[in-house]
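Dropping a structure here in structure tokens format, bear with me for questions.
Of the protein chains in this complex, one is absent; all others appear in place.
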Amino acid sequence: MKDIREDIAWVKINQDVMKSLENPRKLYWVILFCAICAFGVGVSCEIYQYRTGMGVANLNNPQVWGLYIATFIFWIGMSHSGTLLSAILHLMHADWRKPIYRFAEAMTTFSLMTAGLFVLVHIGRLWQFYYSLPYPNERGIWPNFQSPLLWDAMAIFTYLSSSILFLFVGMIPDLAIARDNMADGWRRKLYTLLALGWEGTDRQWRNFRVTYLTIACFLIPLAVSVHSIVASDFAMSQAPGWHVTSFPPYFVAGALYSGCAAIITLFIILRYTFRFEEYMTKSILKKIVRLTFAIAMVWTYLNAVEFAAVWYSHDEASKAVLIQKATGTYAPFWWGMIFCGSVVPLVFAFERFQTNIPVLFATSLLLNLGMWLERWMIIAPTFSHGLYPWTWDHDQWPSMVQWGMVFGSFGWFTLLFMIFCKVFPSVSMYEVKEMVYHRTLHLKKSEAAEQGAH
Amino acid sequence: MSVSNLLENWSQFRHTHPVDDKPHDPYKWAMSIDLDACTGCNACSIACYAENNIPVVGKERFQHGQQMHWMRIERYWDEDGREFADQGAQFLPMMCQQCEAAPCETVCPVAATNHTADGLNSQVYNRCVGSRYCSANCPFKVRYFNWYDYPTDDAVWPAEMSQQLNPDVTVRSKGVMEKCTFCVQRLTAAKSVAKSEGRIVREGEVQTACQQSCPTGAISFGNLVNPESRVHKQWQAQQVEIDKDKQTKDEKEEGSELRGYRIFEDMRPYPSVMYLERVRESAV
Amino acid sequence: MSKRNLLALYGNFEEAELVVKELRAASISGFNAGDDMVVKSPIEHPEVEEFLGDKPVYVQWFTLVGAVMGGLLGFFLISGGQANFYMQLKGGKPIVPFPPNFILTYEMFILGGVFITILGFLVCAGLPAKRSSLYSRKVSEDNIAILVEVEEAAVSAIRAIFVKHKALEIQEEAGK
Amino acid sequence: MYRFLRLPILLVGLFMAVSSYAANDPQPTLTTEDSLGPEIQQPIEFPHNRHAGLRNPNDPTNSDPLKGGMEIDCQYCHTYARRSAVAGIPPLQKCIGCHQNIESVRNKPRIVELFKYWDAKKPVPWKKVHDLPDFVRFNHERHIKRFVEQQNRPTQEACGYCHGDVKSMTVARRQKTLSMGWCASCHEKAHPVTAAGGTPVGDQAYWYSFQKPAAKPDASGVVKAQGPNDCWQCHK
Partner (left out) sequence: MIDSGIDRRDFLKVLGWSGAAVALSGCGNTSVEDGKETVVSYVEANDYMIPGIGVYYNSTCAQCDAGCSINGRVREGRVLKLEGNPDSGINKGKLCGLGQAGVQHHYNPDRVREPILRNGNKGETITWDKAYALIAEKLTGVKGEEIAFLSGGVSGHLKALLGNYLESIGTKNHFVYEALAPVGVRAANLKSYGVALPRYRLDKAKVVLSFGADFLGSWISPVHFSQQYAQFRKGMDGQRGVLIQVESKMSLTGANADRWLVVKPGTEGVLALGIINALGTTSGEIAELVKPYDHAHVTKETGVSASQIDKIAALLKLRSPSLILAGSAVEGYAHGAQNAAAINLLNHVLGNVGKTIEAPSNVPFPQLAPIVGSTASLKSLNDGLVAGQYKVLFNFAANPVFTAPGAFKFKDNMAKVGFKVAFAHYMDETAMQADLVLPLDSALEDWGTQVPEYLADGMQLNIQQPLMEKLHANTRSMGDILLTLLKQRRADEYKNFEDYYAYLRGSLLQNKGALGAGGSDDDNFWNEALTRGVLKISSSSATLADKAATSGLQLPKAETADAKFPMHFIPGVTASLRDGRHANQPWLQESPDPLTTIVWDSWVEIHPKKALELGIVDGDVVEVTSKSGSIKAQAYLFPGIHPDAVSVPLGRGHEAMGRYAKGYGVNPFGILDAIFDKETGELALHETRVSIKKTGARVLIVKDEGAAGGMQMGRRIALRKTTDQVDLSEEV
């Protein structure tokens, strides 16, 4: 099984990909409409909450964070695989990344944007949000740089802007292709503008190569730092269940994990929606699935390390939280997380499932669910069962407002992603060409060697 | 932003609290609460409502855990499974412990909560953006968030009731965190008077609302660095030192006869509130 | 002396390579193979560098400057902000604590690096640029284009070389 | 080869310069045309210049209000400033106390208006001019104590730090931004504990906040300390 056919014509690549930008099918509009509706639900929940107060989320005084922060981490985690994998694989010259990295990076960008929404939604006084930005102001004061939340904001801003730049830079040659192939209209103007006058000259390619490589180098430590900083929101605090040294790697692993799962999901959807079977081949899918399996096992291991560390410590409060997770109100969700996160991926261990698309699709959705539950299980039990027993809460349950916003965030993400797929080429054309070209050369070489041997 | 300021005063900026050589002078407000005298009557809690414009949230919001009492009276039972609570209950007034190394302060993204020069953990309502991280990181869970806009809520402060509001204390609107301030408005007023006379605040000159109302005098409040103050004497008698995370008395045998302790001392928040253990007669 | 642009398209890389080699070998007056020739390709060919001669890339210097400046700015902005008015103790930590500042410095280091690298890329690659007058959309499909800028007099010689190598298409700028 | 480095260096340099300038100078200025706060409709247009303004320079002994101000001390009317956090407005009886004996202006429309309020026993609904947000608690008493009583500065100078040149206004208008950075810009500096000629109160140690005043005078012979800088000094 080959990652890609070597004899595929370059013109055909252009045509196939450009076709995905053409007039959308009915299904596209249906999905887009649903996404808008879902987003609308989220927006109306937020408007209601903004006007009435955070209380409508049914948060309370120990349980101050709720689903907002849980879903925030979920989206941050989701963002990790795209750019990080793309960058790592780029550095490692794994050319099978080429057909899939574009949408993965887009996924990164959009899930970061979604995560950012949750920060805003979570803030009690959204209208004073600018207080947390470091800029010289007439109040003469600065935000608190000691706060992990500020590190978070900084890291996310860096990551988001770098990811967007990485995505954009990598897309410039494709934008030029789109510009050249598009009939006159707003889109052509847009591509002309965004392609920055790219012509594929030797000078452009030369600088392009170095730049792309450099940013990829920066992105790897950055991506690792982003999620470990998100982890330090928890690990830096004193709350039982959070104050765990293994949190940063645990979060990074979890992030990669959920990101990979999301890549599988979107891979399958794109492959069918845009008929990218030629490019998004099962062979590539198999590689991702194996990678995901490996990460799943890393995650499982780190999860076990965390429990073990808590269990063998003398920190009674943390132990109590762990016991509460396993046996208390949240037990179904906690065990659900263990099941979805550690048991379900075992499916990937079987070769015949590694290319079985329906199975993979279902599995990847379960993995995502598991990872969402993981984030919730980090947040809620610690709050409801914290250090101070007097404030343990009575089965706090998120209100419809919270659920509505979680729901809405999926709509928002889908909306952005759907628009992206129609506006920008979701498969990197020039890089697929490179892939084909290099594989052809390789093939020729090996053929020549073979003939020589004869 | 002056980098010159940074370089000039570098050594000042590297001091830590309270374990480093940065003593509070001339004020360090502290409290001691005698649990043996506390009867759990709630007078302090209501005094706090009256003094600090705390909203009454109503039944439904209380049910959701959105109550705002800065000072709550906790009631604990014996945990040895006895049939009747025949040793009575344990009451414990819990409010912001004004930690010297407060876990809430470091995590606030906008620096709405800081440590003041007289040893209080300040909460600045107008600066707060409502991330609620401070509450998440507070070991005592004594920070209360305004889940709704109580000032405009007619059930909380109808026009008549709002006339009772203390003008010295900001009325908190929705989305801000609040907590016990050791009645900072009273402290500031007393300090202002003392400043004008060129002295420090005398013992007994200022009382917190809870202390003032407590019928059994279980709450002592004052300036810990003033050797005249009752709080100072009590802390000294109980051999509780503010900058220790393990008291030296606990290593000595006679220390076990002393009742003073601080909650979660070993987590090193260095609370400013010392509790005196409840005593039970052994003869009955 | 006016100059004219010539563009030839080739279907595969080997052929284009031969053309370039021949152009370099041929000494045509009014044409400098090093400066006046540009190769446009649909994908990145590392080989192009070999036969066009090693041209330096300066992007990494931007990266260095950007990263260092970002880091320094980060550290001093943060420390200065902390040390400035409302310098207040938080959580018993020093007013200017190192660990958080290092984390933020680290992020600013990367941020500066990435931003200035992109800036460097735009500067070094001469982007955004106006499109050159001779361009074929086939370059973005699968053709390699060789663009030369020559003296009026040398046009025919160049054209001859192009034709010789069976250029798929030759575009010529109209004379002025 | 460094040709194309010029632009980025310029841009980065510009950014640094602008941001460091902005960071060093966080005080905005009033953006109205005459650099004053909004004009305010008071129930009676109280002429501050007439009461507090300087006497007629041509004839300093003549205190005829028609020819100049009367140089009445700010604290003659705003008596609460030295005793309370709020400066307050004098009770109506204070206005009447003088004006019932000043027959010459008795029939001026503003005075007639004033007596209407008096007869109805209704306080004049004066509007706040320097109206800080509700969560800011400026303490007049402390500033009067420090500048007027302790450092013997003239009242008009001390009040003028924040209220501007009121003696030249009719209805008072805001002259300073009163933003937090503006307040803070004063508090963050080390100031002499007592100015030359000032009267020390007590042993002086009690008006600093974060930094203790130096035990000994510095080279210029003054003991300096920083203004209080707890957030809770003004926000409670």
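As written, the chain order gives the labels A, B, C and D, with residue 1 at the start of each chain.
Basically, a contact is a pair of C-beta atoms (placed from the backbone, for glycine too) under 8 Å apart; a residue touches a chain by one contact, two chains touch by 3 or more.
As the structure is a computational prediction, the values presented were derived from the model and not from experiment.
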Which shown chains does the hidden chain touch?
-> A, B, D
Touch residues of subunit B, complete complex, unshown partner = 35-37, 39-43, 45-47, 49-51, 56-59, 62-63, 67, 69, 72-77, 79, 82-92, 125-126, 128, 151-152, 155, 157-167, 170-173, 176, 209, 212-218, 230, 233-234, 236-238, 256-259, 261, 263-264, 275-284
Contacts from subunit D to the absent chain lie at residues 37-38, 40-41, 80, 83-86, 88-93, 96-97, 117-118, 121-135, 173-174, 177-179
Residue positions on subunit A contacting the omitted chain are 62, 128, 316-317, 320, 384, 387-395
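As a working rule, only the chains that are shown with their structure count from here on.
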Let me have the rounded angstrom distance from the C-alpha centre of subunit C over to the C-alpha centre of subunit D, please.
-> 60
Distance in whole angstrom between the CA centres of subunit B and subunit D is 35
How far is the middle of subunit A from the middle of subunit D, if each middle is the mean of its Cα atoms, in Å?
-> 55
Among the residues of subunit A, pick out those that touch two or more other chains and give their numbers.
-> 136, 140-144, 146-147, 150
Expected list for subunit D, residues touching two or more other chains, is 23, 184-185, 188, 210, 230-231
Quick one: which bits of subunit A touch subunit B in the complex? Just the residue numbers, please.
-> 52-55, 58-65, 122-126, 128-129, 131-132, 136, 141-144, 146-150, 153, 233, 236-239, 383, 386-388, 390-391, 393-394, 396
As the complex stands, subunit D meets subunit C at residues 1, 4-5, 7-8, 11-12, 16, 23, 184-185, 187-188, 210, 229-231
Residue ranges of subunit B in contact with subunit D within the complex | 1-2, 12, 25-26, 114, 116-118, 120, 122, 124-127, 168-171, 181, 184-185, 188, 191-192, 194-200
